[in-house]
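Got a structure here, written out as structure tokens. Questions coming.
A single protein chain has been omitted; all remaining protein chains appear in their positions.
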Amino acid sequence: MTRTRIWTGAAAALALTAAVAGCSGGGEDDGPVELTFWHGYSEADGDVLEEIVADFNASHDDITIDTELKTWDSIDDTLLTALSAGEGPGLVAMPAERLPVYASKGAFASLDDFYADEASNTANLVPGAVEMEEVEGEKFGVPSGFVPLAVYYNTALFEAGGVDEFPQTWDEWVEAAKRLTVDEDGDGTPEQYGVVLPDHATVANGLWPSLFYGNGGGIVDGGEAVIDSPENAETLEFWSGAIAADQISPTGVDGIGADELFSGGKAAMTVGGPWMASIATENGIDYAIAPLPAGPAEQAASAIGVSMAVTVDTSRAEQAAAEEFLSFFLNEENSVKWSLGSGWPPLRTDIPAEAVAENPVVASLTEIAATGRPLLPGVVNSVDVLSAVDELTQRAVAGEDVDALLAEAQAEVQAALED
Amino acid sequence: MSADHPPVRRYRPPAPLGGRRRATGSPAGRNTKALLFLAPALIVLGLFVVWPMISALRLSFTDASGFGREEWVGLENYAAVFTDPDILNAVTNTVLYTVLFTPTAVIAALGLALLLNSPRMPFRSFFRTALFVPFVVSFAVAAFAWSYLIDPQVGLVNYWLRGMGIRMGNVLEDPTWAMPMVAFVAVWKLFGFYFVIFLAGLQDIPNSLYEAARMDGAGPWSRLRNITLPMLSNTMAFVLVFATIAALQAFDQIYVMTGGGPYGNTQTVVMEIYESGFRKLDIGFASALSYVLLVATLILSLVQFVFFGRREKDLS
Partner (left out) sequence: MSALGGTLTTARRRLRELRPSTVLATLALVVVSAIVLLPIAIIVLTAFKPAGEVNAFPPSLLPDTWTLDNLKEVTSELPFARLIGNSFLFAGGVTAFALVFDSLAAYALARIDFTGRKVLLVAIIATLMIPFQATLIPLYQLVADLGWVNTYAGLIAPRAADAFGIFFLRQFFLALPRDIDAAARMDGAGEFRIFRSVVLPNAMPALLTLGLFTFVNNWNDLLWPLVFTTDAEMGTITSGLTLLTGPSGIVPHGVMMAGSLIAIVPLVVAFLFVQRRFIENIATTGLK
């Protein structure tokens, strides 16, 4: 009995496979240009993007764009294989710090001519956003998102803790966080933290770069590692002290864990991206948004960036079609629509604040948009640089010797840059 | 069911790599026959496994990124493999993982199989099923469920242990405990399969051997040492080799649970292969590292086969 079943099953599967293989050879047609667009916008932002694409398709008889929603991670997992066999999408969106490595390996078409064209709507893009599209002076992408990290804070917890004003400096920040940290049972582990500062894999990898900037430090400057600086040593000592000694934040948390703590009401402040707004709402948390408190040197924040690029798996006609879409995406009407729908600030500096005032999240983020700095623009091996930064911050928060750690990180970052 | 077998079965366990030969027909005829049986599998393996392996070997001598131009770089990638401190770290971690995972999984599987092979145990069927269930759960889901259970804030295990006065802390962020934890998840997920293989191997040992030993007055411990374990050596070699291969290629649950952290403490060789190939787009280097791993695995497996497969010969 069973034997027969197995054989019949195998035969059926064989027939099926052959049939499916037979139908799969769909050919090219010479109708409109078809472009596949991979992206990871899965929430309200995804709906708006679909709308913009639908508008574009409706207004362009000769071009059809098919979007394919994937997770940001799986775009990274599958783009390389797809491109290696000429099966890649025509357009792809990805986290901005991932663009240089693909561009440097020749995965993307140069967009210098596109940028030079006035009709491309790129003239008034936020300069920092454009900077992250450049690899060795050549532009390979168009930003679809650029927003500085901001503090999302729980207004109910602020009220309960008697903190009336949002801190403006690092010292005030730590002070407020201390007041908002609650260890009711006195067991040494607070039940509520004033702030959650992840020590690795932070939101868009941007928390510690932001803190470094605030004290006048940095990671890479002009293609050279500058991480081993007295400013950065000070920064690390200041914050690891606040985290370890004053327990204003849990340790060993990553960016995702930080978001979870905030959305669970267990941390009064988190440093995050625009999606925190909808997450907070979903979890019934009253929140407000504020810029990162200024460091001793300046107020600055690393930005979360998303880039769209045209892959080399495109014919000349497809590339033209892709550029047509990019300029459509960046036109005034769609810029406003995209910004309001996605909750990210407008990508164009010439969009007046009133245009996006109806969305309070966008309005508050637009105010601080200028303080955003691109993360490691043009750095091809960002993987190793970021893992060196992660190791540095994680060990520093754990209490290891900051100077030795910085020297080590400096060597690793420099090696990654020379790779 | 035992009635199906001849009353006296001359049992000869198979040798792991050699085995007894059946000589019927001419050698040429046997070769043709064998080829016909092997053809479907060899075509599939040749086309979809061996050919990509050969391509990967070629790529390991280039600076390929997967697309675009690629240039021959000779042994440069291999030189990089042997000089990169990150790779040394990954090798150390992989060895540690293998040492943590393989003996634990194999001994747990064997011990439980011995226990549940005894007809004296109540609820055998239930226990057997229960122990096998984790195997049907994917690594991704297993990693996700365990991470949730041991979460320092809302983890149930953490909470229960705290109730007993044990502070577990943030295991996955602890440089010492992260690796044992990800190895434990692999043991949890995989030992059920090894357990079933051991159960099968135990059933394969003819009862007559035990009866003879009992007549000679051998106690349970002596029967275990002199019959069960030697007769299982073949199964043992099989399980060990595949458990070791699984350990040397550890990736899934680590990727989900720690991403290689904290600061590289759970970064394994395959994590490095993945990162250099799919994150840094350095396919040449990833291929070279893969081949180094292949050679190391091959040597280790042969040693295991020779060592564990040999002992049963003493029995016949």
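A few comments on the model shown:
The first chain written gets the first letter, and so on, giving A and B; residue counts start at 1 in each chain.
Simple rule for what comes next: contacts are C-beta pairs under 8 Å (C-beta built on N, C-alpha and C of every residue); 3 or more make two chains touch, one makes a residue touch a chain.
Quick caveat: nothing in here was measured; it's all calculated off a predicted structure.
Here one chain is not drawn; of B:Ala130, B:Ile166, B:Ala212 or B:Val303, the residue touching it is B:Ala130. Here one chain is not drawn; of A:Pro143, A:Gly272, A:Gly295 or A:Pro374, the residue touching it is A:Gly272.
Of the listed positions B:Val73, B:Val91, B:Ala105 or B:Ile283, the one in contact with the omitted chain in the full complex is B:Ile283. Listed here are the chain B residues that touch the chain not shown: 1-2, 5-6, 9-11, 13-14, 17-24, 27, 30-31, 33-35, 37-38, 40-42, 44-45, 47-53, 55-56, 59, 66, 112, 115-116, 120-142, 144-146, 148-149, 153-157, 159, 188, 192-193, 196-197, 199-204, 234, 238, 241-242, 245, 248-249, 251-252, 270, 273-274, 277-278, 283, 286-287, 289-291, 293-294, 297-298, 301-302.
Seen from chain A, the chain kept out of the figure touches residues 2-3, 6-7, 9-10, 12-14, 16-18, 20-21, 24-25, 36, 38, 42-43, 45, 68-71, 73-74, 77-78, 80-82, 84-87, 89, 191, 203, 255-256, 259-260, 263-264, 266, 272-273, 275-276, 279, 282-283.
The rule we apply is simple: only the chains that are shown with their structure count from here on.
The mean-CA centres of chain A and chain B are about 38 angstrom from one another, to the nearest whole unit. Contact residues of chain B toward chain A in the complex are 65-69, 152-154, 170, 173-174, 259, 261-264, 275, 277-281.
By the touch criterion stated above, chain A contacts chain B in their complex at residues 76-77, 80-81, 83-84, 101-102, 105-107, 200-201, 250-253, 261, 264, 266, 312, 381, 383-384, 387, 390-391, 394-395.
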